[in-house]
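Of the protein chains in this complex, all but one are displayed in their positions.
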Amino acid sequence: MTIRILYFARLRDVLRTGEEELALPEGTTLAGLVALLVARGGDWAAEFGGARVFRAAINQDMARPDDVIPAGAEVALFPPVTGG
Amino acid sequence: MTIRILYFARLRDVLRTGEEELALPEGTTLAGLVALLVARGGDWAAEFGGARVFRAAINQDMARPDDVIPAGAEVALFPPVTGG
Amino acid sequence: MDVTIRVQEGDFSLAEEYAKLTGRPEAGAVVAFVGSVRDVASGLASMTLEHYPGMTEKQLGKIVTEAGTRWPLSAVTLIHRVGELQLTEQIVLVLTVSAHRDAAFAANQFIMDYLKNEAPFWKKESTGAGEAWVEAKDSDAAALARWDAQ
Partner (left out) sequence: MDVTIRVQEGDFSLAEEYAKLTGRPEAGAVVAFVGSVRDVASGLASMTLEHYPGMTEKQLGKIVTEAGTRWPLSAVTLIHRVGELQLTEQIVLVLTVSAHRDAAFAANQFIMDYLKNEAPFWKKESTGAGEAWVEAKDSDAAALARWDAQ
């Protein structure tokens, strides 16, 4: 299946990308996707594999590590929010 | 000593007076003043001697029964407040 | 702390009072409370607000000063109307300005809770059934009690 990933704010700046498409096995969880990103090494490993806190949304709802990503989903990864 | 007493809101309507002067012995407390008013009987006894709740101020500060009334004081008696 | 306290018959403008308090570099949070005349079960025609001139201003000043000792406020505006008011007319405005939203919220609520219990105002409602003085509510005294514990 194919999903779309969006990066926001500091994460987008550090990773130098705001959006990408990725092919994943059906049933991949959010934690599984994050493991794939960490395997890219470099900034990816530093941002998603270490002590840095980040948040995730699946189809515009806040998501947790064991949530399964549906086919065609819009997944967003971003720093803790700071609005208001 | 002489003091001035003010009545507000429902109390003023029931007692049919908004203000009076009264001569009192030095050292009279608020409770002592209230006892004098109750002794007038009728509406005075009903308002100040029964279950009806009222509040008092001495010189524009909220006061308690055992507060001593200074000479020349402005004493106010009124129902619990309902502003805001 | 800049303090404005007014007791007046005429209406007030939230927009004007808010505009006076903006443009402060330290003021990240403004909370406004506006209380208005609302309908009652018996069908309100109008309301008359009586007060105790002199004591009112003194009590409102004490309440605002106390709020300023409890929270870091840069400005407070407190306006309360008296006289005859019609349904939906504004009665009271409290504006609190602080660097922090929790302080602005807490101070605003504190001022309203104290005002409801300790400022000498009395409401008389005029309805189809005639005129009657409003009785004080236990819930207002309960609201006040929460601040003593802090």
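Residue numbering begins at 1 within each chain, and the chains themselves are lettered A, B and C in the order written.
The rule is short, and it goes like this: a residue touches a chain if its C-beta (ideal position, glycine included) is under 8 Å from a C-beta of that chain, and two chains touch if they have at least 3 such contacts.
Keep in mind that what you see is a predicted model, and the values were worked out from it rather than measured.
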item	value
Displayed chains contacting the withheld chain	A, C
Full-complex contact with the absent chain, from C:Met1, C:Ala45 or C:Ala99	C:Ala99
Residue touching the undisplayed chain, where the options are C:Val3, C:Ala29 or C:Ala45	C:Ala29
On chain A, residues whose C-beta touches the chain left out of the figure	6, 8-10, 13, 53, 57, 60-62, 76, 78-84
Chain not shown, touching residues in chain C	13-15, 18, 22-39, 87-88, 90, 99, 101-102, 104-105, 108-109, 112, 143
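Keep this in mind: only the chains that are shown with their structure count from here on.
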item	value
Between chain B and chain A, distance of the C-alpha-averaged centres to the nearest whole Å	71
Approximate Å spacing (C-alpha centroids) for the pair chain B, chain C	26
Chain A and chain C: spacing of chain centres that average the CA atoms, whole Å	48
Residues of chain A touching at least two other chains	none
Where chain C touches two or more other chains, by residue	none
